[in-house]
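Every protein chain except one is present and positioned as in the full complex.
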Amino acid sequence: MKASNKFQVYIPWMILVAIVIFLPVIISSSYMISIMAFVALYGVLAIGMGILMGQAGLFSLVQPTWFGFGAYIAGILAARGLVPPGIGIIVSAVFVALIAYIIGAPILRLRGLYLACATFGILIIAQISFVQLGELTGGHSGLLGIPPLTIGGFVFKSDLHYYFLSWALCICCLMFCSNVINSRVGRAIRASHDSETASSSLGVNIPKYRLQIFILTSVMASLAGSVFCFYLRFAAPSIFGFHLLVELMLMAVIGGVGNVWGPLLGSFIITWLQEILRAYLGHFFPVMTGEVTAVFFGVFIILVLIYMPRGLVGWVEQIFRLGRRIYEHIKSSVAQ
Amino acid sequence: MNTSKVPLHNSKHHNIGLGRNSSLLDVDRVSKRFGGIQALNDVTFSIEQGSIISMIGPNGAGKSTFINVVTGIYAPDIGQVCFQGQDITRLPAHAIAYLGIGRTFQLEELFPSLTVLENAMVGCHTRSRCGMFSSGLRLPSAKTEEQRIREEAMENLTMIGLEHKASDSISSLPLGERKLVGIARALGIQPKFLMLDEPAGGLAAHEIEKLVKVIDILVNKGLTLFIVEHNMPFVMSVSQRVIVLDGGQKIVEGTPHEVKANERVIKAYLGEEV
Partner (left out) sequence: MTPFAEIIQYIISGITSGSIYAMVGVCWSIIFLVTGIMNFTTGEFVMLGGMLTWVFLGAGIGLAPAVILAIAATVAIGIIVERLALRPVRYPSEMTNMVITIAAASIIKGIILITCGSETRVIQALIPVKQISILGAIITTQTILVIGVLAVMAIGLSLFFNRTLFGKALRATAINPKGASLVGIRINILIVFCFGLAGGLGAIAGIVIAPITFTGYNIGLMTGMKGLVAAIVGGWNMTGTVLAGLGLGLIEGLFGGFISPGWKDAIALLVMILFLIYRTISFSDGVNKV
């Protein structure tokens, strides 16, 4: 690989890190900073969803559940003072990885829509559990009494702290996933999405890699959930259900699942859109803003799927590819 | 032609008897049924190392099913498949790839989401071991392995003459080149035994010429080839031995000339020019 190519690869990352670091300098509103923190956290979920659906071809609808487990387990452990909050994050991630391993092995053998049904079932069962196990979780009204996150004496208090923490998590996940997608395992998974028979004939152990990706995305979601609960100091069953699932799907779809970055862009767009709608529609529908937003998002998903099925990133990629082809065509005809 | 059915555990070899350990693949009484259709019926033969075998037969004779059974996509109802003396009958497909059996597909089955080079790199999957963690963290071991795979894949592409199209998408290639990419991809596992499913199907004359050149290269490398084909001149010129399948059964086995003149074969093709 040419040296200039190698450097080119790092440019998007440097731009992203630069934006994240310098944004708080430009924006002083802590409201906007906190929204950006949520962009990062939901982005982690959406990236996972994008990998599962777009690269691996798995219709897994269970991301909100792992998010919820990450939040509840870390939250409960911290609220009861059983472990330091930082350890709680790790404990919930390990627990989620274990559950994902146990559930994943049988479930990932289901194809397509049936996997969607089964994971949707898990989503609902988990939500019911969050409500029913009231002594642990606080039931409908939610988990309270979560202390702020402290790691090594440093207390994460302000929006800015959680902003940087969330983006650190998001960028790490993005890097890890991007590396995986462009590596041996990533190629194997993408190949198995295109042709199971051909990839197995080349030595790809499809169930093993599917399970690995499943566990990876579950751990990502759990970590995001833990940060989420320490930020909000709150967790409630209604957060981790159907509504979040629809939002995640929208983020993945509008950003485009063909690329790891797409869903992050989707998270940015949708999270901000939701805030804008909430503010704007709050005038007209003061009580119903959440539901009106849901209607709006529903229409949005359908329009995107009809007119821009590869999402924004896919659309941009298409334009770039077209441009490149035109450029090479011109280059070769000039060379003649 | 001696087709004695000596039980496999007594002797690993039927037929040619070229010496004790020359048999690469032994197929013993393989049968496979799908619902009401007997796709393979009591198929038995052996293939020695370094040979080039063709399998011909009318459409629906079971040729692709046979490849699928050997490569582990299906398990036979009855019978046994042994590779280098090891029973591979119930092994899953990916394990069989690790043992060194590669194949191509009648309908190419390439990976459209990947570039040509990436397709070939998937072929080299068995040649590396880095897992999700080392790849995700971009550990040095992963990076060196990735570089090595890339080079190996490029070599395979160069062998078929398509290295200049490494970054192209699959959909931009004509049929002949797609089939060659399929071969380059299968070569990634560094197979000892390569099964080609209708490699010449749908190809124009100049593309078939290129295919024959590639096959020559493979033969010179010492690969054992098993080719399923319809194209008779191609089969006749390339193979050392021909097996004829009809209705799932092996009806004839012999040299190209013997088979060409065989009445049953002519009848099976119903007057088709052999």
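Note that the chains are named A and B in the order they appear, and that numbering of residues resets to 1 at the start of each chain.
Everything below uses one rule, namely that contacts are C-beta pairs under 8 Å (C-beta built on N, C-alpha and C of every residue); 3 or more make two chains touch, one makes a residue touch a chain.
This structure is a prediction, so every number in the text was calculated from the model and none was measured.
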Q. From the list A:Tyr114, A:Phe154, A:Tyr280 or A:Tyr327, which touches the chain that is not on show?
A. A:Tyr114
**Q.** Which of A:Met14, A:Ala279, A:Val299 or A:Ile319 contacts the chain that the document leaves out
**A.** A:Val299
Q) Looking at A:Ile35, A:Ile206 or A:Leu312, which makes contact with the chain not pictured? A) A:Ile206
Q. Out of B:Leu40, B:Ile53, B:Ile67 or B:Ala93, which is the one that touches the chain we can't see?
A. B:Ala93
Q: Against the chain that's been left off, what residues of chain A make contact? List them.
A: 53, 59, 106-107, 109-110, 112-114, 116-118, 120-122, 124-125, 128-129, 131-132, 196-197, 200, 206, 242, 246, 249-250, 253, 285, 288, 291-292, 294-295, 297-299, 301-302, 305-306, 309
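Here is the rule we use: only the chains that are shown with their structure count from here on.
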Q | chain A and chain B: spacing of chain centres that average the CA atoms, whole Å | A | 42
Q) For chain B, which residues count as touching chain A in their complex? A) 71-73, 92-94, 96-98, 102-103, 105, 109-114, 118-119, 121-123, 125-126, 128, 130-132, 135-138, 142, 145-146, 149, 185-186, 188-189
Q: Report the residues of chain A in contact with chain B in the complex, numbered from low to high.
A: 176-177, 179-180, 183-188, 190-191, 193-195, 197-206, 209, 212-213, 216, 258
